[in-house]
Structure formats: C-alpha cells, structure tokens
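Everything below concerns the one structure shown next.
With one protein chain removed, the remaining protein chains of the complex are shown where they sit.
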Amino acid sequence: MNAMAPPLLGQSLLLLAALTLFLSFALLGQTRLTAAIHQFAWQGAMVAAVTALVAAGEGARHLYLSALLTLGLKSLLIPWMLHRLARRLEMEREVERLHHPAVLLLAGTVLVVFAYWVALPIERIGGHASRNILAISLAVVLIGLWMMVGRRQVVAQVLGFMSLENGLFLAAVAAARGMPLVVELGVAFDVLVAAILFGIFFFHISESIESLDVDRLNRLSEEETE
Amino acid sequence: MSALWLMLAAPAVGALVLAAVPSLPLAGWLNTAFSAAALAAALWVGETVSRHGELASTYLRVDAFNVYLLVLTTFVGLTTAIFSRPYMREVCHQGRLTRRRMRLYHAMYQAFLFTMLLALSTDSLGILWVAVEGATLSTVLLVSLYRTPESIEAAWKYFILCGVGIALALFGTVLIYAAAQGVTGEGDAGLSWHRLYQNAARLDPGVMRIAFVFLLVGYGTKVGLVPMHFWLPDAHSEGPTPVSAVLSGLLLNVALYAVVRLKMIVDGALAGGPTAQLAGHLMMGFGLISFLVAVFSLRRQKDIKRLFSYSSIEHMGLMTFALGMGGPLATFAALLHMLVHSLAKSAIFVGVGHASHIAGTQRIERIRGLIRTQPRWVGGCCWGWRPSPAFRPSASSPASS
Partner (left out) sequence: MADLLNPAAWLLVPVQALLFLVGAPLLAGWIRQWKGRLQNRRGPAPWQPLRDLRKLFAKEALVAHSASTVFRAAPYVVFASTLLAVCIVPFISILQPATAIADMIVLVGFLALGRFFLALAGMDVGSSFGGMGSSREMLVSALAEPAMLMAVFTLAMSAHSTNLSTVAEYNLAQGLVLRPSYLFALLGLVLVAVAETGRIPVDNPATHLELTMIHEAMILEYSGRHLALMEWAAQLKLMLYGVLLVNLFFPWGLAQTLSPAALLAGLMAVAAKLAALGMALAVGETVLAKMRLFRVPLFLNLAFLLTLLGLLSHIILEAGA
C-alpha cells in the first residue's frame, strides 16, 4: 500500500539534519547567553554525528577524522572559549531583548523555503538523500546569516557566524562526502583563529564602548561630516 | 620548484621571527629584508615560468596569469615595507602605539603577505579559500591597531562582512567539489583548478550556475563590489597607512583573481547551453553598479582616505566589468589596469598617509599648504595621481575606453 520506508541510516541522517535546523532556530530566538552557547555546542555535536554516520555508510575513513575534529572544535573547544569569555566579561546572566521575536523566527522559516527553492535544480549529487540535506544545510547557512543581521548583541552575532560554518560543514558532508583532508584542516584552523580573534575583539569593543550592543557601534558614518 | 617554496617560505618564516623580535628598529629592517627576499624569489619564479611556460607542484601552480601578480604583490609588499619602517617608528614615538602592538603589526604584515602569495600560487580551490580567509584574519587586528572606537568599529565591520562573504564563497566551493565528484573522481583532484579547467565541459551546468552566484557574492565581498562594499571605506581608512596601502593595492587584486579563475571554469561548464554568458553578465552587472555607486559617493567624501578607498571600489568595478566582458583586448586592459592600480594606489595611500600624518588629521579641508612645506611630496603625488582616469594620457585609459 505504501512505499518501503528508507533504511535506518538514511532515516537517522534526515533526523539529525532536521535537528540541526531546529537548533538553528533555537539559537535564533535564544536570548540567554549560556543557553545559546549550549545549543550551539549541541548543533556541533549533531553535525559531527552526521559526519560519522556518512563515514560509516560510505566507508570513507577520513570522515571519521573530520567528525572528531568537528566535535572537538565546535562542540567542546569553542563553546568553552565562549563560556570563559562570558565569565570574564561578566555577561553570563545577560538576557538580550529582542525587538520582534515572532518576526525573527518566521523570517527564518521563509529562509528555509527559499533555501529549498535554490537547491531544487541540483539534480545529480551522490550520497544519501543528499539534495534534501543540502537544502537543509543552505537553510542553516542563511539562518546563521540572518542571526548575524537580526541580533544586536555581539556574542549572538558570533554564534550566528559559527552556526553558519556548521551549515557549511554539513553541506560539504552531504554533497561531497567531505572535502579533502588538507582543506578541512585549513578550514578548521581558520575557524579556530577566527574564534580567538572574536574573543580579542569582545574585549576591545567592551572596553571602548562599555557595552556589547552593536547598535552602539555607530560612530563611522558619512552624515556627520555634512 | 625551490623558487616557489622559497617565495612562500620567506614571509612565513618572517612572520614567526618578527613575532619574537622585541626591538623596533630591528623589526623594521627585518620586515624589509623578508619582503625583499620574497620579491627576489618571485622574480626567480617569473624567470622560470617565462622559460618553461608554467611551474607546477603539489597544490601549487604558477602559469602565465598569476606569475605577474606574484611579482606585483611582492614588489608592492617591499615598497610598502620600506615606507613603513620610518613611518611606524614615528607613529610609535608619538605614542599612538605600544611596542607589543608593533610586534603584532610586523608579524601580521608578513603573515598577510604569506597568505596572499599562497592564494595566488595555489592550484587547489580549497587552499585558495583558506588563504583568502587567512588574509582577512591577519589584517583584522591590523585595522584596529590604534584601538580608537572608530577603528574597532571598522575592524568589526570588516571581520563580520568579509567573514560572511567568505563563508558564502565556501559554499560555492563545496558545490563545485560536489559537481566535480562524478567527473574527476574523489579526492584532491576534485578541487584542482587545472583538472577542473580541463574537464569543465563535463561539469553539471545547473550546479555550476548556483555555485558561481555564491562564489561571486562571496569573493566579490572581498573585491568590494557593491552592494557588499560597506566594510571597505571604513577598513581602508581606519588602519595605519601601510595597512591601507596593502589592503587597497593587493588584497582586492587577489580576490578578483579568485573570481576570474572560477569564471574560467564556469564558462567552460556553461558553454553551449542557454545561459552560456551568465558568469560574464553577472560580473559586468556588478562591476558597472560598483563603478556608478563609487563615482557618486566620491563627491560626498570629506575624509581623504575614504575618498581614495571609494576610488579603489571604482577601479575594481571597472576591472570586474572588463573581465566580465572577456575577449583578449578587454582582458589585457583589465590586467594592465590591475597592475597600474596596485602601483598607483599603494603610492597614493603612502603619500596621503604621510600628508595626514603631518597635518594631524584626515579631513581633506584641513590638509592645506603642503606645496610650501613639502614640495617634493607634492611632486611625487602628482605623478602618482596621473593614472587616475581623470588625467589623460595614462596607463589606465586604454582600460577605461
């Protein structure tokens, strides 16, 4: 009466991809900093799990290494660094006030639909249910982008950037069974350096404008010279 | 072979050494020395390529296109290093910078050169991405070197906007890799520009179309194409003068080079189909819009460095337009324009930086009377400003016509 359900591996991949997307939304609307960092860590763990499953399914050994790399970097190291930063800047209990939380989240769903539309023409890509997971990963990228635009607090913007990188990693795993190891190491290194630089920046910004609200970063403008 | 490795090793080693050297005068001389070594190695590479046609190794490839960019980059790197030595010493004496930050400055300067040379000489699209992102990361701290609120804001904007742009470029790179899987097989060959260029006709046009859009938007952010240009005037005007010189003169070129390399693959993939000219048309569109927006914004500028950074946007827009048009004449014009623009713009920023340092401000109306106090500088500037499209005849007029 109905089609055979896809095998367990495919189902788990879809489930993990969907949970990654859900965590993107959770990050988008999460105003408490420590909760947001934890959700980001979970998202990194989901992406690492997807990588490990694809490695198991395809027999690609180097993917186990990149799964480990993602887990270590995105799930453990960077959240730890952000926690330490939040503690030093005394921001742990800070709650950001979102202007229009409903609009923020619903715009995210529009981005999901848009990502699906963009990915529709990609017919021939190998792997398990790859085109759909590619659409999900593009959605995660776009939601990360939207988070950087729509949130005012700098740590939230950084989390948006990192979640964008999570989406890119998911795309690489889904579409192409991971990039060559050299490139992955390079990307991981870049992400780590970026995280360190973000940390340095928070201190500079917090010292210079006494807050971490980017709306206050508004001295450079072309109108004031008229 | 060894020339290539030497050329890459010189700035890499320089970065590590300069991070450890505490003495400021020594650091200035070392900076110049390492840049000179890189230039010498690049000239050697150029000579080898002119004899053999191209130079290839694992992950590296130098052919007729990027060899002159390598020489240009190392040359401008050297001239700016020569200028930066006394200039930064003066700035340090004025008290605007500490010794520790000078160490950071010198180390990051060499690291920046290294990433640019790596981006220009690599064959792998993945390493190209890593190097361009590395170039952004190494200059972010340099833009905010003076630690004023304005420079921190500029550096933050630069970091965020370029980081986002680069991330989109990575998505495009992933798509290309995915499209290449079926054609070149697995592994590194899927990212090798050379292999992709050879097999371009067999790549799936649908995927390549989407990939090129992402790549153009991504790398175009670093080129300064409108509407992704908002970081450029701030970043180029708030950093120290040598940093503005290399950012304007060199980094924009590297990003444009990346776009052109990718266009070559995409054109091969789309050829013969209904959207064969897509890449060219997109580049022409973005280039034209950048040119127009920059030209209209030039009038409103009161800060001299911002004025010249909008001029950079204008020139890059023109070059993108010409490279989008394709064909041998337009491509030659664009490459000549690239050469002249790099030389002239770095010279201009150096001169302008010197002037604003003397006058103590970057506002145009307050920098006055220099022809009396600094006549030689004025003469140099006049020569430097000639290549701008407003003055004829000059090297960039064939490009603009």
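The letters A and B name the chains in turn, as written, and every chain counts its residues from 1.
Simple rule for what comes next: a contact is a pair of C-beta atoms (placed from the backbone, for glycine too) under 8 Å apart; a residue touches a chain by one contact, two chains touch by 3 or more.
Only a predicted model underlies this, so the values are computations on that prediction, with no experimental measurement involved.
S.K.: For the full complex, can you list every visible chain touched by the one that's not shown?
M.R.: Those shown chains that the absent chain touches are A.
S.K.: Touching the left-out chain: which of A:Leu77, A:Leu105, A:Leu192 or A:Ile209?
M.R.: That would be A:Leu105, which touches the missing chain.
S.K.: Out of A:Ile136, A:Ala156 or A:Leu170, which residue would touch the omitted chain in the full complex?
M.R.: Spelled out, the listed residue whose C-beta touches the missing chain is A:Ile136.
S.K.: Which parts of chain A face the unshown chain closely enough to count as touching?
M.R.: For chain A, the residues touching the absent chain are 1-2, 5-6, 8, 10-12, 14-15, 17-19, 21-22, 25, 29, 101-102, 105, 109, 112-113, 116, 129, 131-133, 135-136.
FYI, only the chains that are shown with their structure count from here on.
S.K.: Starting from the mean Cα coordinates of chain A and chain B, work out the distance between those two points in Å.
M.R.: The answer is 28 Å.
S.K.: Please output the residues of chain A touching chain B within their complex, sorted ascending.
M.R.: So the residues of chain A touching chain B come out as 118, 121-126, 138, 141, 145, 148, 154, 157, 161, 164-165, 168, 171-172, 175-177, 179-180, 182-183, 186-187, 189-190, 193-194, 197-198, 200-201, 204-205, 208-209, 214, 217-220, 222, 225.
S.K.: Could you pull out which chain B residues touch chain A in their complex?
M.R.: Listed in rising order, the residues of chain B that touch chain A are 59, 124, 126-127, 129-130, 133-134, 137, 140-141, 144, 147-150, 152-157, 159-160, 163-164, 167-168, 170-171, 174-175, 177-179, 181-182, 186-188, 190-191, 204, 206-207, 209-210, 234, 238, 300-303, 306, 363.
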